[in-house]
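Input: a single structure, listed below in C-alpha cells.
All protein chains of the complex are present and in place, except for one that has been dropped.
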Amino acid sequence: MHPTPPTALATNPFDDDKLKEECGVFGVVGVADAASFIALGLHALQHRGQEAGGIVTYDVDAGFQSARRFGYVRDNFTSQKVMETLPGPLGIGHVRYSTAGSKGNTAIRDVQPFFGEFSMGGAAIAHNGNITNAVALRRELIERGSIFQSSSDSECIIHLMARSLQRNIPERMKDALRRVEGAFSVVAMTRTKLIGVRDPMGVRPLVLGKIGDTGYCLSSETCALDIIGADFVREIEPGEMVVIQDGRVDSSKPFEPKKSRFCIFEHVYFSRPDSILEGRSVYETRRQIGVELAKEAPVDADMVCPVPDSGTPAAIGFAHESGIPYGMGIIRNQYMGRTFIEPSEQIRNMGVRLKLNVNRALIRDKRIILVDDSVVRGTTSQKIKDMLIDAGAAEVHFRIASPPTMWPCFYGVDTPDRDKLLAANMSVEQMRAHLGVDSLQFISLDGLYRAAGVSEGRDAVSPRYCDACFSGEYPVIPTDMVDKGFKLKEPAQ
Amino acid sequence: MHPTPPTALATNPFDDDKLKEECGVFGVVGVADAASFIALGLHALQHRGQEAGGIVTYDVDAGFQSARRFGYVRDNFTSQKVMETLPGPLGIGHVRYSTAGSKGNTAIRDVQPFFGEFSMGGAAIAHNGNITNAVALRRELIERGSIFQSSSDSECIIHLMARSLQRNIPERMKDALRRVEGAFSVVAMTRTKLIGVRDPMGVRPLVLGKIGDTGYCLSSETCALDIIGADFVREIEPGEMVVIQDGRVDSSKPFEPKKSRFCIFEHVYFSRPDSILEGRSVYETRRQIGVELAKEAPVDADMVCPVPDSGTPAAIGFAHESGIPYGMGIIRNQYMGRTFIEPSEQIRNMGVRLKLNVNRALIRDKRIILVDDSVVRGTTSQKIKDMLIDAGAAEVHFRIASPPTMWPCFYGVDTPDRDKLLAANMSVEQMRAHLGVDSLQFISLDGLYRAAGVSEGRDAVSPRYCDACFSGEYPVIPTDMVDKGFKLKEPAQ
Amino acid sequence: MHPTPPTALATNPFDDDKLKEECGVFGVVGVADAASFIALGLHALQHRGQEAGGIVTYDVDAGFQSARRFGYVRDNFTSQKVMETLPGPLGIGHVRYSTAGSKGNTAIRDVQPFFGEFSMGGAAIAHNGNITNAVALRRELIERGSIFQSSSDSECIIHLMARSLQRNIPERMKDALRRVEGAFSVVAMTRTKLIGVRDPMGVRPLVLGKIGDTGYCLSSETCALDIIGADFVREIEPGEMVVIQDGRVDSSKPFEPKKSRFCIFEHVYFSRPDSILEGRSVYETRRQIGVELAKEAPVDADMVCPVPDSGTPAAIGFAHESGIPYGMGIIRNQYMGRTFIEPSEQIRNMGVRLKLNVNRALIRDKRIILVDDSVVRGTTSQKIKDMLIDAGAAEVHFRIASPPTMWPCFYGVDTPDRDKLLAANMSVEQMRAHLGVDSLQFISLDGLYRAAGVSEGRDAVSPRYCDACFSGEYPVIPTDMVDKGFKLKEPAQ
Partner (left out) sequence: MHPTPPTALATNPFDDDKLKEECGVFGVVGVADAASFIALGLHALQHRGQEAGGIVTYDVDAGFQSARRFGYVRDNFTSQKVMETLPGPLGIGHVRYSTAGSKGNTAIRDVQPFFGEFSMGGAAIAHNGNITNAVALRRELIERGSIFQSSSDSECIIHLMARSLQRNIPERMKDALRRVEGAFSVVAMTRTKLIGVRDPMGVRPLVLGKIGDTGYCLSSETCALDIIGADFVREIEPGEMVVIQDGRVDSSKPFEPKKSRFCIFEHVYFSRPDSILEGRSVYETRRQIGVELAKEAPVDADMVCPVPDSGTPAAIGFAHESGIPYGMGIIRNQYMGRTFIEPSEQIRNMGVRLKLNVNRALIRDKRIILVDDSVVRGTTSQKIKDMLIDAGAAEVHFRIASPPTMWPCFYGVDTPDRDKLLAANMSVEQMRAHLGVDSLQFISLDGLYRAAGVSEGRDAVSPRYCDACFSGEYPVIPTDMVDKGFKLKEPAQ
C-alpha cells in the first residue's frame, strides 16, 4: 500500500536501541495565553516523545481550539500564525512517541489531546502511560455504539466519560478511570477546569506548579516548570485527582488505595537529569548509580567514558568513586540527523556515526571503561565498541547503569518483544562475548535501589518501585497482552 | 481567535453572490484501482464543491485508507504518492463547499467521507444534502454518549448506525436514515459493498453507472460517468437504496413513500450543462429557459450577452428566439484567482475584474441584453452593469434565468439569510433601480417549469419540483431552523 | 538523473497540441505600490505563460527586491507576506511558459525578470520574444568573461548592457539591443525609470497605459490595463523605446527602421479576445474569421460547435454568417487539471476528458460543424472527433480559423519541430482522412488577412504581418537555428 522505501538509508540505530517513554503531558490554567506556556513546557518534555505533539486550548470567544502535528515542538508551535489559533487562559498539551509504522496518512488522528463534546460541554484529555485492558474496553464500547477516531488506547477514556451518567466532567472522569487498568498520568480540561490524575500506583510522574499569583500548571516533570519560571508545589500523589479552577486546587482520591509503585526507569533514563522525582535529583541518582557501580564492578583502566548523553552522570560518579580520570571519548553530533542516504561504498557502523564519533586522539592505546544507561537490543553497544577498537582503544570495559533488561514494559514504554531483548536471551557472559568487550557488568537491582535512596536495597516482598522490566514482576496484570498470549514469569516456588 | 486579516484584499465577489451546492459524491466498486476512478469522478463534480475533498478506499491487505484535503481534486489527488496510499477495488469520495469561517485548523475533521468502526466491521459514508433535524439528533446522541468528530450534520448518520441493533451495515443504514429528515443522497461503503441511497423526495441527484464488465459507480451527476467512460444505467429513485456487491445491484425502498420533489435549481445552476437530469439535458433546459424568457420579457436591443459561464446557455436560447445577435460582451479570465492584494489607488469593481472583463470594442454604444442565471445579493450584478456602462454600453437590459430568489434553501445549498437576499427585500422595480439597469425581468415560475419540460407549468397544489427558494414552500419542515426562530411563509388563506 | 516518473499519468493533451506564446510582460511606475498592480496585470496576462512568474520592484529604502516562482500568479503573488517583500512605486513583471523538461531544481534561475548591478546602479529586464542570435552572443560573452546565471536567451541583453561603455542605462540598453536579432518586446527598470522597447518589426505587442494622474504602465496586452483600471494611451511603435520617469514619457527610435511585421497569430490565438491589437478588437477579428470561413468553406449541417474556448468567437461568426444554430456541443471543465493517475482500465481519450466533455444530448444524431483555432499536431483534434462520434454525432465537419501551420516559429512561440506539425507532413485531404472527419477546411491566408482588416488580402511581396508559421517566410533569419541545420524554405523561382 505504501510507496517502496528507498533502498539504502542509514538509520540512526539509537532510535531502535533504547526503551522509549511514550509521552509527556502538560497543562496550564489561569494565565493570559496558555498555549505559549504549553509550547515551552512541551519543549522541555520533548525527550519523552519526539514524533508528534498537540495542544488544545479554550477561550470564551473562540471555544475549544486544537493543533496537532508530527514533529518537534520547536518546529510546530513557534510560529505566531499557529499560536494565534490557540487563544485562551487554559489548555493542555501532549508529546508522544509513535512507532514508525503508524505514521501513515491518517495517523494524525492518533495524536493527543483527544477531545469529546458531552451534553454538559466539551473536555479534552492527554494521557501518559498505557491502558492494559484497552482492547477489551474498546470492544465493549464499539458494541454499544461508540465510534473511535483513533487507534490509541487513550481514546477509551473519553468514550467511557461520554457514557457516564454523572452530571459533571470530573465525576465522569472518575467513573471512566475506575474502569481503566494500567498506568496513567492524565491531564484534562473543561471550559473552566484543569484536571490532573495519577493511577493508584503512581507509575508515571505528574507534578503541580504555580505560575505567578493566579496560574497553575501540571507537568510530567519539573524541568518543564523551570522553563516557564513556575514554582514547584508538589507531586500529584498516586491515586489522586486534582481539579484546578479560579486559583483553587481541589484534591480527591477516587480509587481504591494501592501501594505506590513508581517506575524506576524514570530515574535511570526517561526523565531529564535536571528534573526532581520523589524529592530526589535525577542527576544525583544517576551519579550515585555510577558510584555504586564502581563499588560493585571495579576494574583497572585509564579512563572512564560515558556514552553521551544518557551515560554521562553515571560515568561522572564512576570516575569520582574509582579515581580514574573522566574523559569525553565519544563526541555527540549536536545536529543529530536520523536518516541519510548511504553511500554505495559500505561505511561500517554508519548509522551510529550520524550521532556519535570517537575522539580518536584521546582513546588511542587506552583502557576504557565505557558507561551506558542500559542494554536493550545491544546493536548500538556493539557498534560503539567497534568504533572504539577501530580508534585504537587497548581495552573496553562496559558498565551498565541498570540491571539487565529482560522483560517488556506494558505501562507506557515502547519495548521490543522478549526475543529482541539481549538480556532475555543471554547470560551476562554470553552478552560480553556477543558484544566483544573485555568485561561487562550491570548494576545489581539492590545497587540501583540504593542509588535511588532506598538504603536497604529492594524489598523482595513489597518493592518500592515498578521494576518489571528487570524483575518480570508486573504490579498490574497486562490483561490485553495475556489475552494475546504473553507468558508471565512463573512465580518462584 | 484568528490572525488579523490583511487590510486590503480584493475578493472575487462571485464567491459570495451565488447559491452554492454544498457537495458532490462518487463511489465505485469492482475495478482494479478505485481511487483513480474516484479522483476523476470528483474532478468532474468539482463544480459542486471546491473547498475540500476526500476519498476512502478498502483493500484486503491495507484495510480502510483515507485521504482528506482542502483544495481542488486536481491538486490533491493526482500525485502517485497520495494515490498509492489509497489501494483497493472499492471506495467512495466527496467534494464539499465549506463556509469560509470554518476553515480553521481543525476543520479537516469536517471533510467527508466519515468513517466508523462497528462490531461487524467498518463503514464509510459521504453525503450530499442537508439533515434538517441534525441539531436535535446530535443533542440526543451526545446525551447517550456518542462523541462527535466534526461539526457536520452528516456525522449523525454514522452515529445512528453505530447504535442500531441491526446485525449488518445496510440494515443499520436504513435504521439510521429513517431517523433523518431533510435531503440526502448518500454513498457508503463497507469492506465489500457499495451502497447508494436517496431521500424519499429525491431532492438531490444520484445516478448509477457501469464500468466495463464488473464495475459499478454511483455519482451525483452523469458528467462524472463520461470522464471515466462509464455507461449511464439509471437514476437511483427517490427513496431507493441500492447495495452493490460482486456485480449485483440489489434495490430496496426502506422509507415511507412520498411524492418526488427534485431540486429545480439543479437544472438552473448547480448541475453541469453536460449532465442529464431526469432524462433531460441540463444544457437544453437552460437554453429553453432563454427561449421562454425571450417570449416573456422581450426587449429591443443590439446584442445578447451572457454573464459567463452560468448565463451562457440561456443567452444562446434568448438570442435564438429573439433573433438578436449573440456576442461575448464579457470575457472570463480562465485562471480565475480568488483574492489579490488591492492596490492603494482604489480600483472600481476590482473583485469582479479578477474573473471578468468587458469586451470593450464589442460593447461600445450598443444596447445590451445581459443574461444571468440568478440574482442572490445583487452585488456582482451591479458591478457587471457598472463595467458595461464604463465601457460605453448604451443600454443594459437584465434578464434572469430563474425567478426571484426569496427564500433560503435548507437542503444542502449555501444561501444567505433572508435579509441578504435582494429579492426578499425589494420589488422587481426596486431591484431594477437599485441595480441601475434600464430594465430587469425574471423568468416566471411557470416559464421555468415549462422550460424544464412541464408543459402545463407549475401545479400549485402538488408541484413537481422543490422550488422553496422561489416559492417559500418547503416540502420538508426545516426543524432545526424553525427551532432557531426561522419564520415560515404564512399559508395563503 | 531524475526519479523515475509514475507509470500511468493521463496528461492533458491540450498542453502539447497548441502553439504556446512564451511570455507576457508588465511594468508600472508612479504608483503607491507597484507590486499589487503588477500582480493584477500578470494575472490578466496569465494566458501568455502559466509555468512561472516573477516581479522586481525598487524602493528607496529596500532597494531592488524580487520574487520569482513556478506556478500561477493567483497562487504566488496574492499573499500579503510575499507582496510586502516587494515595496516601491516602480516595478516590472513577467509570466512565462517553459518546456516541462527544464523544470528541474535549478530552473528558477531561468525565470525573469533578470537583474544586473552596473557601476551606475542596477537594472532589471523582462522580455517577450526570442533572440535568434542568442547562441552566438552567449558564446562571445562567455569568452570575454561573462558568467551566465540562466539558460535563457534573454540574459544576453543584461550582459551586453553590463559591457556597454555608455554612462546611463537607457543608452546601454540601446547598445545591447542593437546587437540582438529576433523579436523582442522588453520592459526594463532602473531605480527611477520604467523603460519599454519593441523590436524594429514590432513582432510582439506592447502597449502604454496611464494610471490616475501620475502613473504609467506598459503591458503586452490591453486586457491587463482593464483589470487595473488604467487608460489605454497607445501602442509602443515598432523600433521605439520609451523611457518613463516623473510622469514624463520620452520616446526615441534607436534602431534602423524596418517595415512592421506584427505576429498574425496574436490575432488568431495568443492574445485574449478582450484585448485590442493595432486598434482592432481581437474578438471581432476572430468572429470575422468565422464569417470568412463560412463563406470560403460552407457546409450543410445542424449545428456549429466551437472547441472551447479558443474556437468560440470564430464559431459565433460562422453560425451567424451561415444561419446554422450555434450550440455548446463541448463543455469545458472549469477546474482543468493537468495530470491524473490513469485507472488501469484503459479509458479512451482520457487526457482530453480532464478538460472537455461532449454534451451528449445535444450532439446525438446531429451533423456538427466543429470550429477550432488551429491544428498543430492534430492529436487533440482526433480525440475530440472520437468523443463526438461516440456521443452519436451524425457527421463532423472540421473548420479551422487559421491556415495550415507548416513552419515553426522562432520569435517567442513554442512550436514543435516540423516533423511533428501535421500540416507540414500531409495535404489537407490526408489530414482529413487522418483525423477521420467528414470534411476539413482551413481559412485561406488571404481570408485571414481580410478578417484582420486587410481588405485586399495578403501582399505577397511585402506582407503586413509575420505569418512565417503559415508561409515559411521568416522576416528575420533565425541564425542560431540555421547554424544547427534548420532548412529555410526554398525561395520561389
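Miscellaneous remarks
By letter and in written order, the chains are A, B and C; residue numbering begins at 1 in each of them.
Keep this in mind: contacts are C-beta pairs under 8 Å (C-beta built on N, C-alpha and C of every residue); 3 or more make two chains touch, one makes a residue touch a chain.
Note that this is a predicted model, so its numbers are computed, not measured.
The shown chains contacted by the absent chain are A, C, with contact judged over the whole complex. Across A:Leu19, A:Ala67, A:Met83 or A:Ile169, the residue that sits in touch with the chain not pictured is A:Met83. Considering the whole complex, the residue from A:Cys23, A:Leu40 or A:Cys466 that touches the absent chain is A:Leu40. Set against the missing chain, the residues A:Arg144, A:Lys174, A:Arg191 or A:Arg360 yield one that touches it, A:Arg360. Touch with the chain that is not drawn comes from one residue among C:Gln50, C:Ser66 or C:Thr132, which is C:Ser66. Looking at A:Glu143, A:Asp250 or A:Asp274, the residue that reaches the missing chain in the full complex is A:Asp274. In the full complex, the hidden chain is touched by chain C at residues 1-3, 59, 61-62, 65-67, 80-82, 84-85, 87, 104-106, 116-119, 139, 142-149, 158-159, 162-164. Where chain A meets the omitted chain, the residues involved are 6, 9, 31-33, 35-37, 39-40, 43-44, 46-47, 50, 72-74, 77-78, 80, 83, 211-212, 215, 223, 226-229, 272-274, 276, 280-281, 283-284, 287, 309, 312-313, 316, 320, 325-328, 331, 333-345, 347-348, 350, 353-354, 357-362.
Definition applied: only the chains that are shown with their structure count from here on.
If you draw each protein chain as a dot and join the dots that touch, you get a simple line with two loose ends.
Chain centre most remote from that of chain B: A (centre = mean of CA atoms). Centres computed as Cα averages put chain A at a distance of 50 Å from chain B. Centre-to-centre spacing of chain B and chain C amounts to 36 Å, using the average Cα coordinate of each chain. The set of chain A residues that touch two or more partner chains is empty.
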